[in-house]
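With one protein chain removed, the remaining protein chains of the complex are shown where they sit.
Take a look at subunit A:
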Amino acid sequence: MRRIRWTRRGLLCAGVYIRVLRLRATRAGWGRSGLLGVGCFSCSSVGRASGSTGLNLSWKLCVTIMRLVILDNYDLASEWAAKYICNRIIQFRPGQDRYFTLGLPTGSTPLGCYKKLIEYHKNGDLSFKYVKTFNMDEYVGLPRNHPESYHSYMWNNFFKHIDIDPNNAHILDGNATDLQAECDAFEKKIKEAGGIDLFVGGIGPDGHIAFNEPGSSLVSRTRLKTLAMDTILANAKYFDGDLSKVPTMALTVGVGTVMDAREVMILITGAHKAFALYKAIEEGVNHMWTVSAFQQHPRTIFVCDEDATLELRVKTVKYFKGLMHVHNKLVDPLYSMKEGN
């Protein structure tokens, strides 16, 4: 673990002065100029681990990190994301009294990431025994065992392949008699679990996070949402292309709920998401593109493939590609629970 040291010139960590970073943080927003790319990446992976509390707190206030990690293709992006999650869980050293809390998405984007996580589990490198998960959303009115429900998705694509305790896998119940009470209970469960350590999410073509459709409040909490037409159209492919079969309402975590997480990772792959990514990080914070809210989150990583960057400025893409050697230090070495750390 790296240490943060006071020196004459300021806070020093891994050779980068935090004060410098802080100045940058206050001056620039996200977007073209601002980025706080370099430095202290390995510190940030310490998370809630030991270190002087005061120092850590100020560290968090000082250093906000947005990383745009660009991989060549979908498979590499999925693998990078999975490795990052794996390392975060292992370095956290979860145990009987300390569970790692993970927020999870559904949809086609994270499938590759889930496959890799399952692979690490099957190899014995990663256990989910002390991991609690909270899914972002679930359709309303769809039977739990419907093949397109998010319960089915999570079971088939993730839970059935790993060793998570079923009591620790939380998904909103879209068939609850009192939907708002269900949402409130979900928020309470997150709170009782100590908050989310890492919330993994995707982005809709309309820039939404979870089912926080354009126009959603950026401080919203878990609630019932009516789906936008864009979302219904995007989901039709899972219902035999029949729009009438697609659920029109869903329970979803709010933008505020995800913002409360200690770290957020957004997976964005494919050219059809490129415009949404542009709106999310190169334009301002805007409730019509709810993912843009994460410009104001202390620790966000956007993991993309080349195609998803097609609408970004060349300058942005070149800058972040140039940082890949730093980004890759987060996933290399890839830790393993086998080594007993």
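Definition applied: a contact is a pair of C-beta atoms (placed from the backbone, for glycine too) under 8 Å apart; a residue touches a chain by one contact, two chains touch by 3 or more; residues count from 1.
Going forward, contacts and distances are computed from a predicted model.
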Statement: The chain missing from this complex carries, among "GATB amidotransferase", "Translation factor GUF1 homolog, mitochondrial", "Transmembrane channel-like protein" or "N-acetylglucosamine-6-phosphate deacetylase", the UniProt name "N-acetylglucosamine-6-phosphate deacetylase"
Message: Tell me which of A:Ser152, A:Ser217, A:Thr248 or A:Gln296 is the one touching the absent chain.
response: A:Ser152
Query: Looking at A:Leu117, A:Leu142 or A:Ala169, which residue reaches the missing chain?
result: A:Ala169
- prompt: Residues on subunit A that touch the omitted chain in the whole complex?
  reply: 144-145, 151-152, 155-156, 159-160, 163, 165-167, 169, 171
